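As you look at this complex, bear in mind that one protein chain is not there, while each of the others sits in place.
Moving on to chain A:
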Amino acid sequence: MIGVALHFALGCVALALLFNGWRLLRGPSLGDRIMALDTMVINAIALIVLIGIAGGNDTYFEAALLLAMVGFVSTIAYCKFILRGDIVE
């Protein structure tokens, strides 16, 4: 039962990543592209968590935690750069 649910969730996350990629390529404005990248990072975290469950290995969560932090900081840095023309003022 868990195997079926796990495969369903993996398929959903993969499809969600494809949708994000479509919005990243298409996105009419820069805000859309930043948003798509941010969502891609969150979906990548979801993928890492699912792989950790599938492999029964809890070492992957260090990577997920690091990715969550790096993704947040990079989103804020990109927004800050667009808003102010500089990152650290």
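Just a few scattered comments:
We take it that a residue touches a chain if its C-beta (ideal position, glycine included) is under 8 Å from a C-beta of that chain, and two chains touch if they have at least 3 such contacts; residues count from 1.
Convention: contacts and distances are computed from a predicted model.
The listed options are "Multisubunit potassium/proton antiporter, PhaG subunit", "(2Fe-2S)-binding protein", "SRPBCC domain-containing protein" or "ABC transporter", and the UniProt record of the chain not shown names that protein "Multisubunit potassium/proton antiporter, PhaG subunit".
In the full complex, chain A makes contact with the omitted chain through residues 1-2, 4-6, 8-13, 15-17, 19-20, 22-23, 28-32, 34-36, 38-39, 42-43, 45-46, 49-50, 52-53, 56, 58, 61-62, 64-65, 68-69, 72, 75-76, 79-80, 82-83, 89.
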